[in-house]
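All protein chains of the complex are present and in place, except for one that has been dropped.
As written, the chain order gives the labels A, B and C, with residue 1 at the start of each chain.
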Amino acid sequence: MTAQSAGLALAIALMLAGAIGAVLLKEVMRVMIALGAFLFGVAAMYAYLGYSFLAIAQVFVYVGGVLVLMVFAVMTARRADGERPAIVSRHDVGSAAVAAGVGAMLFLSLRTAFGDTSVPVSRSASDLASELLGPRLVAFEAAGVFLLAALVAVAVILKGGEER
Amino acid sequence: MIALAVACALFSLGLYAVLSRRDIIGVLVGVEIMLGAGSVLLASLGAASGASSGSVQAIGVMVLLLAAAEAAVGLSLLLSLYRTSGRSRVDELSEVSG
Amino acid sequence: MTLLALVALPFVGAILVALLGERLAPSRFISLAAALAEAALAGVAIADMSGRIVPSLSWAPGGILGMVPLSLALDGLSAPLVALTALLAVVATLASWGIADRPRAHHALLLALEGAVMCVFLAADLVLFYVAWEAVLIPMYFLIGLWGHENRKHAATKFFLFTFVGSAFMLIGVLAAISGTGATVLSDVPRVLTPSTQRLVFWLMAAGMLVKLPAFPVHTWLPEAHVEAPTAGSIMLAGVLLKMGGYGLMRVAAPLCPAAFAEAAPILFALGAIGTVYGALAALAQTDLKRLVAYSSVAHMGFVLVALATGTAMGFAAAMLVMVSHGLVAGLAFFLVGSLADRTHTRHIAELRGLGGSVPRWSTLFVFTSLASLGLPALSGFPGELMSVLEAFKAFEWWSVAAVAGVLLAATYNLRAVRAVVYGEPVERWASLADVSVREMLAAAPLVLGIVVLGVWPGVVTAMTEPAVATIVQLVQGGVR
Partner (left out) sequence: MTSFLLGALWGVVGVVVIAGGAVIGVWWERKVAGRIQLRYGPQQIGPAGSLQMLADVPKLLFKEDVVPSGADKPLFKYAPLVVFAPVAAAIAVIPFAKGWAMFDTAVGVLFFLAVPSIEVVAILVAAWAQRNTYSALGGLRAASQMIAYEVPRALSVAPLVLLAGSLRPTDLVAAWRWWWVPLLALAFLIYLISSIAEMNRGPFDLPEAESELVAGYFADYSGMRWAIFMMAEYGAIITTSLFAAATFLGAGWPFDGALGVVALIVKAAALVTLVMWTKWTLPRIRQDQLLRFCWTVLVPAALVQLAIVGVVLPWL
């Protein structure tokens, strides 16, 4: 096993284990940790594919932003009722079948589109800074400003909630 | 191909959570996984097609930021909903009143 | 360049409002100025539209994903909706004139919403389309969640969950389409999708679009979101956001997956027919005036689906007509109900009685809107619905009776609302109610005008749509690509 494939295996294992945990676990904080592992695995996948900027943005925005916000929500909202918080689910065969069916369809249809390319080897990311500091910066910055505006507005909503 | 299979499996898992969870947080976790599967698909597709690394990452970051902004807004709504009503079940959202 | 300005102008306006609109007066004047300028610009852009999808602006095209997705185009399919958006944004700004709670943020978000919607209608690139589609939602959540009525958080959360799940499907659909066709630009697709991929891509995309439309089983977010949204939010939601669903089906889903679209037609027709009947029946049962209008939206958008499902040029034109008409009618209806509720502080039909005597101008407008909504000839609702029923009869024969039932039921619930609210003994309580003001008349005037023009001369839209629709219909009827 080369270092390359070890990295890929690690990323895939993290993603799958995290997703399975996040879907099946009951205790809400463990669900959050599993989701964190999944998000981290996605970042690892990006890094493996050579998209290091995307990988770090993923950690920054998802692990540091969305996940923290979710844990926040859990901590402030759930402790009040005193019981051990659990996420309720209705495990029926139907939804599992639907989900599996959609996934299988997705795979079968995309397989042809994907062609016979195996997972590509990671490439160097040296041209990245110049590419990102180039004309694409505009679109990129716009998206960033958008996110910031959304986060500020989130604070406004939460403040409104407190006053009530 | 491995990446595609993994992305599809992740999508299924997320969809299962959306269908089976009764709690809004659980549903939201499911949607996050579905979107994550989409992003993995995007990245591996970009890598397989040999597109320039910068453009794939620019698109990826745009999708990522948008999804995150939406998730943040949704969570803040959810959080203030908790505070005002103390309820969080999806079923309670689907009641038809009036 | 005009198109880029068309997308950028509302955002610039939003930033200006956010920076300068510390007090009430400047915030609303700046936003009105921006909305008017945008409307003028939309007029200019439509006037020199070439009629074909030619991306006016694109950066460094390359292979798959090999470009930054910034290509815009205006053609007959998007022009009516662009005009509608620009018009309704002006109306929405006027409707939120009296907002005293954080006016700066409200107007800035409204303008940002307009810009994002413009971007959806002008996008000539799948990735840009997706990004804009998502971007539309964020200002909308805020408009509902911050300025809505009592149960706003509930409604906004529900709206959020439905659309967020829909968008996860959309993302995969868009990526599958890109990987299958090898292009992100909509007009120039080098490879044809295989039938199985078409089916997949179509349903993934349709999942997101049907939620937005909204089609029958996934419509439940709409009544609540409408009822809880502030007036401006309802106007934009009903008038413009719902059209994104129909537009998406016509612009993206049908041309990319014509075979799958043809195959799915009976299902779409069934969903649409159920929507028309169910929406009308639910509207009949409502006790809340705003909820009634909301369910009537479900019914009208059902007609869009019925018309689309025929897959003919006439059907597509009818769908476009119904969408534009519904945008005008629902915009006016929510505007009227909103301004009434601001005065009476109730939307309960049982309490609102005998308004004909106390607020004659409001009542006249309301009767006019209801007549337009039930499809009175010479008003905008008529041509579109007639065409869609006729086309549906050709395509689905007697099954289209369901759609006819929808038309009849529309008359019932609209007239019931008129009778309950406008006629009847005048009530003491509403005797001194203020009638529609000059500002509100000004806001309503273009909508009234539009409803009449579209009713008398539907060709103004169909002529625009026809060339753009022709190619898509050819694809769908050919069934292959």
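Keep this in mind: contacts are C-beta pairs under 8 Å (C-beta built on N, C-alpha and C of every residue); 3 or more make two chains touch, one makes a residue touch a chain.
Just so you know, these numbers come straight off a predicted model, no measurement behind them.
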Report, in label order, the displayed chains that the undisplayed chain touches.
A
Out of A:Ser52, A:Ser89 or A:Ser109, point to the residue that touches the absent chain in the complete complex.
A:Ser52
Missing-partner contacts on chain A, residue numbers:
1-3, 6, 27, 29-30, 32-33, 36, 40, 52-53, 56-57, 59-60, 63-65, 67-68, 71-72, 74-76, 79, 125-126, 128-130, 133
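Simple rule for what comes next: only the chains that are shown with their structure count from here on.
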Comparing A-C with A-B, the busier interface by C-beta pairs is A-B
The distance between the C-alpha centres of chain B and chain C, rounded to whole Å, is 25
Multi-chain contacts only, two chains or more: what residues does chain B have there?
11, 14, 28, 41, 45-46, 52, 55-56, 58, 62, 66, 69-71, 73, 77-78, 80, 84
Going by the touch rule set out above, which residues of chain A reach two or more other chains?
106, 110, 114, 136, 139, 146, 150, 153, 157, 160-161
Listed in rising order, chain B residues that touch chain C in their complex are 11, 14, 18, 24, 27-28, 31, 34-35, 37-38, 41-42, 45-46, 49-52, 55-56, 58-59, 62-63, 66-67, 69-71, 73-74, 77-78, 80-81, 84-85, 90, 93-94, 96, 98
Residue ranges of chain C in contact with chain A within the complex:
59, 68, 70, 102, 105, 135, 138, 142, 145-146, 153, 172, 176, 179-180, 194, 196-197, 199-201
Using the touch rule from the top, collect the residues of chain C that touch chain B in their complex.
60, 62-69, 127, 130-131, 134-135, 137-138, 141-142, 145, 153-154, 156-158, 160-161, 164-165, 167-169, 171-172, 175, 178-179, 220, 223, 227, 286-288, 291
